[in-house]
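To start, I am sharing the structure in question, which I have written as structure tokens.
Note that this complex is displayed minus one protein chain, with the remaining chains in position.
Think of it as A and B in the order they're written, each chain with its own count starting at 1.
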Amino acid sequence: MRALHANIGWWFGFALVTLALLFAPMFWGSFHLTLLVIQGLLALSLGLLWGQAGILCFGQSAFYGLGAYAYAVAAMNLQGHPWGTLAAVFIALLVTASFAAALGAMMFYGRVSDVYLGVITLVVTLLFNKFMNAAAGSAYVIGQAHLGGFNGIPGFPPLALPLSESFEVTGDALYALCCVLLLLALAGCHWLGQTHWGRALAGVRENELRAQLLGYDPRRLKTGIFALSGLLAGLAGVLYACWAEIVTPGLFSLKQAAEVIIWVIAGGLGTWIGPVVGAFALGGLKSALATQTLIDNTVIMGAVLVAVVLLLPRGVVPSLQRWLQPLGSRARWRLRWMRGEVTANVAKDSHHD
Amino acid sequence: MIDTKSQTSCVLETRGLGVRFGGVVAVDSVDFSLRQHELRCLIGPNGAGKTSFFRCLTGQTTPSRGEVWLADTNITGWVPHQVARLGVGIKTQIPSLMNELTVRENLWLAARRTQPARQADDAADEMLERLHLAPLALKLAGQLSHGLRQRTELGVVLAARPWLLLLDEPAGGLTHDEVQQMAELILEIGRTTSIVVVEHDMAFVRQIAQQVTVFHQGRVLRQGAVDDVLSDQVVREVYLGKRAQ
Partner (left out) sequence: MVLDHLLVNLLDLAYAIATLCLLSSGLALIFGLMRIINLAHGEFIVLGGYVTLAATQAGVPIWWAIFVLAPLALALFGGLVEWAIIRHLYGRMMDTMLATWGLSMLMSGALVTVFGNTTTGVTNPLGALVIGPFQVGGYSVLVIGVTALLMLLAYLTLRHTRAGMVVRAAMQSPQVVAALGYNPRTVYRRTFMAGAALSGLAGGLMAPLIGLTPASGGQFIAKSFITIISGGASVLTGTLSASALFGLVSKAVEWLTTPVWGELALLLVAIVLLRLMPQGITGRYFKGQV
């Protein structure tokens, strides 16, 4: 019953997001919406890692930036080839996933935990940031691509499909592609949470020792989810590169790293929709604030983070669910009572939860 | 999985096992062996080294010297998940469950590692019935009382169908009735499974054990049939003296 109940909630949320993505272009420009969808995907990548496996990575923007840079460099080098940009996407995904896997293996097999994991991921992000900022001049060239230091890499070809006339995926088409990918990723995460692997990860999150004593290897499970989450973040990075048509070291900044965490924690952990909604709402708020100069938007983001941690530690979406929960659990109980499954004793119990 | 039939004599053995923490010797050269389908209790006063010894068997502590053999596999220095994968069920001193998962999910995760999905579903439901946990199937493990947590953890351990059970204080913190139920359960399981139990509660030990091993100051003090050992003068002095008066 619990699974069914949770499933109804999930399909409802999924439908809501789909509808929102369908109708949003009627009210706002698709150019700006595309960025929000990409950020939603980035938030989901952290939500997957943090929510399912309980691993808080402070450097999700490292994978985001790496995906974007890898795409830019690969696309520059494969310029002119009809399959060039598609190949670049796969190269970028491969690079980010392998990097995440290597970093994850280093940390989890080295028994680095909690806070130290946060530190290492943050330091990796800073390393990228400093390196990319400094990588200006003729010494920092990969094939045809100049890393460009502070100015980043402009002018690489955007995603193109090798159809009759090579078809560039920009504007509305890019928006549609991002939406489809986001919805696929959402459904994928939901499916993953119900597989043996997903549940084993939840087991490790809840009690690492118990999972170990049952024969699950936490190091392997965690490295796996870390790589997968890095892959998703890398995908978001690739899409960002296609959207912005320039990549800069700012992608690796501390501010970017903080924002991802804020989206996820504000939207809510433990749900798939929460991080995405958080990214949409706060990303939208940020751009709405960008037009005024009275308050710096960093202040707002900071205030949101402080307020959520202090007042709604579970995030907005789970808190909403919590308020709606009594309705659901009463309905569930009534159903079981009607089927005669519930004795007086147990009925009392199930009223408590 | 280890073929236990070929090794009728000995399913678990330690040779010269020692553990030291800094300058403190917790376990000092212990030779121990367990026959197939034997139920052995490890007893001894606080700080006797029982739990340190136990943690070497489960892989939670790496011994400083000596070896641990599981049937004919040397598992010295293995980590817990490797030990568990050989078919060993381990229950910790403080009940260890996945708190934000339901009781059924806890059991399912245990069963699923050794069995395909559909059989794991059945195994979880069967275990719910067997341990009278069915009404609590959808409760979060973190919300259970201590006694129910003990019982659930035993269910989790059994759901993986182990051939060797290592139980650390299964009767700890239970009420009188719960201790009775636990003893009956362990005796029933013991007919088909080899079991090592670390326990404080002497009434419980008398109820379940035929063979006991007494630890004292990191060494094996006495070993043998429960009545002989418990009436032994030396054992009474170091351990039971306080209680026997």
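Quick note on the criterion: a contact is a pair of C-beta atoms (placed from the backbone, for glycine too) under 8 Å apart; a residue touches a chain by one contact, two chains touch by 3 or more.
Because the structure is a prediction, the values reported are computed rather than measured.
Among the chains on display, the ones the left-out chain touches in the entire complex are A. Contact with the chain that does not appear here is found for just one residue of A:Pro82, A:Gly110 or A:Gly155, A:Gly110.
Remark: the residues of chain A touching the chain excluded from display are 56, 106-107, 110-116, 118-120, 122-124, 126-127, 130-131, 134, 254-255, 258, 261-262, 265, 295-307, 309-310, 313.
Following the convention adopted for this analysis, only the chains that are shown with their structure count from here on.
Note: centroid distance chain A to chain B, computed from Cα atoms, is 42 Å. Residues of chain A touching chain B in their complex: 1-2, 196, 199-200, 202-203, 206-207, 209-218, 343, 345-346, 349-350, 353. Contact residues on chain B toward chain A in their complex (touch as defined above): 58, 60, 79-81, 84-85, 90, 92, 96-102, 105, 108-110, 112-114, 117, 135-136, 138-140, 143, 156-157, 160.
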